[in-house]
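Quick notes on the structure that follows.
Only a portion of the chains appears, each positioned as in the full assembly.
In order of appearance the chains are A and B, and numbering begins at 1 in each one.
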């Protein structure tokens, strides 16, 4: 079968059947600051709701990971690290990776590649100052990328991006390692609720989502793929979701042959292993079909 | 760990591990009157549906609380107390707290702080006249607040607000006690359905919501936090939700070490206990980021 995909299964380090990666997008106030970047209303609701993240949610998530002995990757917008100065050092001290997530959680469709480059430089400077380390990777706010953003990440020496959904295992796009996410394994699409007429659906009860995540993991594990989970402290720091994540981690840990790894570790493995180059794609954007479509003008 | 949050667990009265607060926003016709404040259509659907609250829903909720021996806090818009004069006296006679909820269920984003102050004065006069008591607290329609509203509540001598979501336990904001709500524990986001093209999602079956509420309570109880539930008579006065609330209260009562208390009792406890001042925040509104963001104009 001549397909778009690699012929061989993905190879994980010795003895591991699949990989699991626990990631956290530490957004706090930043998406709201971005949304209201031109005019900030004198209202407290959204701010207080999101500040629950640094105040209570993040600590609960960190304690949960400690209990399970899991090290994760935390993507932190620059402004969040600036407003809550304890976050990056605390994450580093507990052995977690800190990765980039924009400066003001800039939404790609509302921002230019040049602005992206500026926000990247400013974030890198802040991360190095607060942690003494240069980040290895980036995750895009709202999981969108342009070829120009990939180019700027490479140009700054970053190793990986984690924003696209082209495979269920690490791959390469325009020479950068891509550690793919997927919507199903994001807490926000199931649980985020903002109020004030902003929402299109209510938060899901945790049980159905946990069933879906476990079923997704079961198959990814069987196939030897990567289970990439993403949570947000102001969302999954609430009681019922901490309980749900506790069950999830217990199940995955019990399997025994799951490689729990940080994004930087997975990217490094990819580059040093036989997987390299097997699923390498170009960041191709097709031309608009307008002029060539049958009957089109 | 230097965090945004208090270092110690919240302290409840002797022997109680956590607190549970049953609150009811007695909206009846008021949100519709506010929505149609400039032109009332000659249609009966919304009115009759909401009048089901005072006609049947509220009585069912009161009977339920009596059966479980629970005293709750009922937030009543002034116009509802005016149109249904039996409500405030009946609530007081049954031992429940009556709190403020705007006069016409004014939506914060559509109203000014000055209008808020006027509605507050008018509501206070009405409550004192109907019940002989001055209310201790306020809950904002649609759970939004401004610093100016907090200031006006303090200026009238009110003790607490219950509209924000910054912690899972009582805290202080600009010197006022805040008894936090959260969307997950609101019946309306799960169950409210108005018809006529107004809705973005259908009402949830009760079982999943009850599971979520019980799971949320289980964790809040384990952590010694506060379980703050909010219901509306025209929504939760329907059969399947009364049945669900019955199960919920049975479970919480069976725990034995849950402090069921009214909002005014919890606020008084907060001010008289060692908790005071441990989680005190400012009602800070950040400046719009526009001028300082990288590449921003």
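Convention: a residue touches a chain if its C-beta (ideal position, glycine included) is under 8 Å from a C-beta of that chain, and two chains touch if they have at least 3 such contacts.
Just so it is clear, the model here is predicted, and its values are computed rather than measured.
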Complete complex - number of sequence copies, 2 represented: 4
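Operating definition for what follows: only the chains that are shown with their structure count from here on.
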Chain centre separation (chain A, chain B; CA means) in Å: 35
Residue ranges of chain B in contact with chain A within the complex: 1-5, 108-109, 142-148, 163-168, 173, 182-184, 189-190, 200-201, 204, 208-209, 211-212, 215-220, 223, 225, 279, 281, 283-290, 293-296
Complex contacts: residues of chain A adjacent to chain B: 29, 33-34, 36-45, 47-49, 51-52, 54-56, 58-59, 79, 84, 86, 90, 103-104, 106, 112, 114-115, 118-119, 121-122, 193, 195-196, 199-208, 238-240, 242-244
